[in-house]
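Following: one structure in structure tokens, then a few remarks.
Shown here is a partial selection of chains from the complex, left in place.
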Amino acid sequence: MELTTVKLVTIIAEAVLEDRLLHDLRHLGARGYTVGTVRGEGTRGIHASEWEGKSLRIETLVNAEVAEKILQHLATAYFPHFAVIAYAMDVQVVRGAKFKGGGGR
Amino acid sequence: MTIIELLQVNLLSPMVLAFALGIIATLVRSDLKLPDELYTTLSIYLLLAIGLKGGVALAETSLAVFWAPALATLFLGLIIPVFAYSVARKIGKMTIADAAALAAHYGSVSAVTFAAAQTFLDAVGIRYEGFMPALVAILEVPAIVIALFIAQVAGGPQGGDWREALRELITSKSILLLVGGMIIGWLTGPRGGKEVAPLFVDLFKGALTFFLLELGMVAARRFRDLPSAGLFLLGFGIIMPILNGLLGVWFGSLAGLSVGGSTILGVLAASASYIAAPAAVRIALPQANPGFYLTASLGITFPFNLAIGLPLYYTLALWIVGGQ
């Protein structure tokens, strides 16, 4: 069995941003995503969704180039004003082609 | 009843006591935690129930008596955000974004405060016009739009997504459920209303009590931000609703509402949004500090209105409308 390495980008964000973030991900070239519900605390104070009790944990498997674009975009468009963090890591998958689509559409 | 008796009726009602229990639970760091899903369910239920009941009443209302109060409400939705913005800017020395955010919250309306006002008036035995939920719907959106518009004009491009915020506002769940519920109630009329009354009418006060337990916990979590919010915000959170409440009662009397109706319009004007406004503001004005607007709206104004505001606006309505 051949394993390929792709990037897994995880984003923790306040719930109010869901639609925008998923739209951005698609636009930057992600071909799928998985969302879970979490809560948390960071260095910033409260965020508007806090009292509604939840944040999102979004995962997307992408190629290295798209991963870099996503992190870049989050850093400029969301980090300044929103309670958002993101991190990337290498993971092995069976069928890399599924996740390694070209950048953006 | 004297104002002391009114206060007592209000403070010893199950809903206010449940709110207090929620505050205590948070202060003693209890492990009590209502599931988020219960909170969401109850808020959907309350909005739908308010709408349904209003819609059934509307089906029996002559539109002739409805236009004046509707106009008065719309007018309140235009004045209050401008007023609140000026106060926050001039007296509070707040940034444009923070002032506009407060304006959006105080110009809009809290459906739960409205529900509490109905329950209070029911307990005191005062009648009010059946179409009041329609006024909630009318008051909800315009102030938020105006406040965002002020921020846009005063501050230049804000980074936030204005158009998206507006679309989300109009299709937001509170508007959808309130207006949707009203239309359902209006179309189905008393017969259909009776079918679902055991859920949407009989259980209403109990559900509101449950909801206020949760809201007490939420409000108490905001208390710890009070010190950093500062004295201005504390004053704003108490004086603003009093002035707006007075304005609302007065407009109500001008529009020909009864004592009960004017009380409720006062409550609507005095209340600060905590569902529609925070979501819209967070998207359209991300620079505004939620520590200010959430703390003022949920941590100060909501408890104040619930505990003291309701009997106060009713007393004002007695004076102004009832001439007592």
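Note that the chains are named A and B in the order they appear, and that numbering of residues resets to 1 at the start of each chain.
Following the convention adopted for this analysis, a contact is a pair of C-beta atoms (placed from the backbone, for glycine too) under 8 Å apart; a residue touches a chain by one contact, two chains touch by 3 or more.
Note that the structure is predicted; figures quoted are calculated from it, not measured.
K.L.:
For the full complex in this file, what are the copy numbers of the chain types, given as a label formula?
P.N.:
A x3, B x3
Everything that follows uses one rule, which is that only the chains that are shown with their structure count from here on.
K.L.:
Measure off the straight-line distance from the CA centroid of subunit A to the CA centroid of subunit B, and report it in whole Å.
P.N.:
That gives a centre separation of 35 Å.
K.L.:
Quick check: in the complex, which residue numbers of subunit A touch subunit B?
P.N.:
Interface residues on the subunit A side: 14, 16-17, 20, 45-54, 81-82.
K.L.:
For the complex, which residues does subunit B have touching subunit A?
P.N.:
These residues of subunit B touch subunit A: 36, 39, 159, 161, 164, 218, 221-222, 225, 278-279, 281-283, 286-287, 289-291, 294, 298.
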